[in-house]
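Got a structure for you, questions after.
All protein chains but one are shown in place.
The block that comes next holds chain A.
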Amino acid sequence: MKTTTYKVAEQLDKATLVDFYRQMALLRVFEERAAEQYMLGKIRGFLHLYIGQEAVAVGAIHALGRDDYVTTHYRDHGHALARGLSVNAVMAELFGKATGCSKGMGGSMHLFDASLNFAGGYAIVAGHLPLSTGMGFAFNYLNDNRLVATFFGDGALNEGEAHEVLNMSALWNLPVVFICENNLYGMGIPLSQSMSNTQLHKMAESYGIASAQVDGMDVLAVREAAETAVQHVRSGNGPYFLEARTYRFRGHSMADPVLYRSKDEEAEYRKLDPIAQYGEWLLSSKMATQKKLDAISAEVEKQVEESIAFAEESPFPSPEDLYRNVYAQLP
């Protein structure tokens, strides 16, 4: 962890700080076990793992209120779990079971939970950015002081619609926190080969949007930066753009053989593992003992193990469900 003093560390209590470790550990174990289940054929289609990026979801989502909305892209398991969706419901959804958070109808890329104000999970790159902007529009319209935090990758900033809504959110002063998880690759293309301007938060500035860049491997730095963003937006100052520089330790998806970067590069970034870093910080600031951290690891392992059993035992949707929910009915 680069900075040794964190304002936010003084504001949050020890239990919360230790819980960040638990959350990140849960996300990590979940993704690793999901990868195994994918190789066993229990999870089908596409699986985009969040391994390495845990600090962004955990740090940023903690800065939000219960009533705020969270939207994200297809690398969404981490955000779903950080938002509070149950481990069982997410694993079951990956398995395509009726007990999944989207009842098996969405899968990995389409996790939904309206009660937690979590709307996916979106499979079209940048497709959810206008949706999120629309949520911000609604919150302004309804005058209810909510905001929406929308997570997306560096690759999304090449889509036209991303720019359309950066413009509109600034033009209309919408309460949107744009969180760009810059993991330096848009699928197989490194940033320098797809972006004329690799300082992504500067792009937002060109629209008149307040912005910042943060070390996305440092959960407390992210938490602090997110706090700034949320305060800015909630005070009616319009949107905020936070660029979190991070790294995904695995490929774009399970189908990606990752031939476009070197093992040496990956090894260098592994040294910045957000969970290992944070564990060290907790130990050195006497917030937790190694025994406590080990207990947490064991606990989340068990949770994920149980979720796999839950998913296994759950039924698939029934054939009648094929035609359910194509249309909403009038109450």
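We adopt the following convention: a contact is a pair of C-beta atoms (placed from the backbone, for glycine too) under 8 Å apart; a residue touches a chain by one contact, two chains touch by 3 or more; residues count from 1.
As a working rule, contacts and distances are computed from a predicted model.
Q: Among "Pyruvate dehydrogenase E1 component subunit beta", "15-cis-phytoene synthase", "DNA polymerase delta subunit 3" or "N-acetylglucosamine-6-phosphate deacetylase", go ahead and choose the protein name stored in UniProt for the chain not displayed.
A: Matching the unshown chain against "Pyruvate dehydrogenase E1 component subunit beta", "15-cis-phytoene synthase", "DNA polymerase delta subunit 3" or "N-acetylglucosamine-6-phosphate deacetylase" yields "Pyruvate dehydrogenase E1 component subunit beta".
Q: Quick one: say which of A:15, A:40, A:267 or A:326 touches the chain that got left out.
A: Considering all chains, including the one not shown, the answer is A:326.
Q: Please identify which residue in A:43, A:135 or A:195 touches the non-displayed chain.
A: Looking across A:43, A:135 or A:195, the contact with the absent chain belongs to A:135.
Q: For the chain left off this view, which of A:106, A:155, A:186 or A:239 is in contact with it?
A: Looking across A:106, A:155, A:186 or A:239, the contact with the absent chain belongs to A:106.
Q: Of the residues listed, A:160, A:257 or A:319, which one is in contact with the missing chain?
A: The one listed residue touching the chain not shown is A:160.
Q: Please give every residue of chain A in contact with the chain that is not shown.
A: Its contact residues with the unshown chain are 69, 102-106, 110, 112-114, 119-120, 123-124, 127, 129-139, 141-142, 160-161, 164-165, 167-168, 171, 324-330.
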